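Quick one: structure below, then a few questions.
A protein chain is absent from this complex, but the other protein chains hold their places.
Our next item is chain A:
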Amino acid sequence: MTEDRKRIAIAVLGLGGQGGGVLADWIVELGAHNGFVSQGTSVPGVAQRTGSTVYYIEMIPDGPAQPVLALTPVPGDVDIVIASELMEAGRAILRGFVSADRTVLIGSTHRVYAISEKSAMGDGRASGERILAAANERSRAFIGFDMDALSAKTGSVISSVMFGALAGSGALPFPREAFEAAIRAGGKAIQTNLAGFAAGYDAAQGRLAEAVEAVPAIRPTSAAGRAFFARIEEQLPASAHEFAIEGVRRLMDYQDARYAELYLDRLAGIRSVDDGADDWRMTREAARHLALWMSYEDTIRVADLKVRASRFARVRDEVKAAPDQLLHITEYMHPRLEEICETLPAGLGRRILESEGLSRRLHPLFKKGRHVKTTSLRWFLMLSLLAGFRRWRRGTLRYEIEQARIEDWLGLAREVAGRDPALATELILCQRLIKGYGDTFARGLSSYSRIIDRYRALGGHADASTIGKLREAALADEDGVALTGALEELQLAS
């Protein structure tokens, strides 16, 4: 085809409901008012309900003859691709709309996670780096930045930032004023749209002040903290410091310094059997998972976190409540009899749980979820009281149960480490399965127990990769189907 073509082909890839139609309308309008015959098409339908969708625009200088404009983008023939999200940019590349000799790719680098990514039991996120690499490599020019953040900052919608980026990219032969006129002609939310447009324009021209937030390393501020810090530096390998420091900080906050001390003592036990492989991976992972396990989420902890002033401020910020607006917070809590009993002194709690009659009579009281209005005096004081039970936590049934589990886990890891350090590390990593509350917690704990029990039943005849595979299987589905399958396979093999 002749290379001196005047036609411009533009594909807009977005998600239904994101405003891609508005952007497409602006672009069509822009062309039509600047001496071009301009045509847009789309495939709405069900894709409008949150699915991926493509808008396609073509324009050609107006002349005596009627042009024949196409309705679908053809790979290798698209001049500009605008993607409203990183994976949609990826989809444009995947579909061949982006070519190195022709296409200016303008894409927002933020993520709107797909349902498959969101619903994974662990971390199901797709890799953004691969998309960014392909975007740079496969396009004539790639203009990418977080347009969602800019639209939030300017109080506009993402389509106006994308339109600004299109103007700023210089990919279309129209001056900035022509773009702004298209927004004005649209007639809706003109001021905020122009603000978003300006931000997008500047960012595309490389005038984006990208503030990189460096997370400051935690440093001790108290005498106890300094002592712990010195101990960590002295006793633990450098690669484990970050997790150990966070562990100590958290457990002091969770319980007290004595509890943090217990954490470091336990960690030292692991450190002493670590062969140092893989930059002390065993100790590093133990520092992480031991801290998580020791800060198990009991009712005391939840109450404690819910009533803090810092939390009230965070909610206010997150829900964007203006200073002159009042804020009420209601929690959705569902403490079951088990959790209540576990917060009681061990003897009492156990007696209730073991007595069938008592359990039966008390059960109905905790069958229903509670709407706990934390900002009301009654509930606030109740939760504060519960948070204060921290002082007696060591006497609770839950404490007794969890410490026994932790000791069992650490004991197993220490015992295995002498023979097979990699296997010990894998067993330590299994703590990852135990998380959440209620049914979720029960499921995680059961997966963990099934793996550990099987390991013991095999008399220690399992290697590191087997345990790793079982752990992955446990995270594959909610009903434990994959784990059961993997365990059965193991049974057959042994």
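We adopt the following convention: contacts are C-beta pairs under 8 Å (C-beta built on N, C-alpha and C of every residue); 3 or more make two chains touch, one makes a residue touch a chain; residues count from 1.
To be clear about the criterion, contacts and distances are computed from a predicted model.
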item: Protein name as given in UniProt for the chain not displayed, "Indolepyruvate ferredoxin oxidoreductase subunit alpha", "Amino acid ABC transporter permease", "Acyl carrier protein" or "Carbon-monoxide dehydrogenase medium subunit"; value: "Indolepyruvate ferredoxin oxidoreductase subunit alpha"
item: Contact partner of the left-out chain, one of A:311, A:351 or A:414; value: A:311
item: Selected from A:10, A:60 or A:150 as touching the chain missing from the view; value: A:60
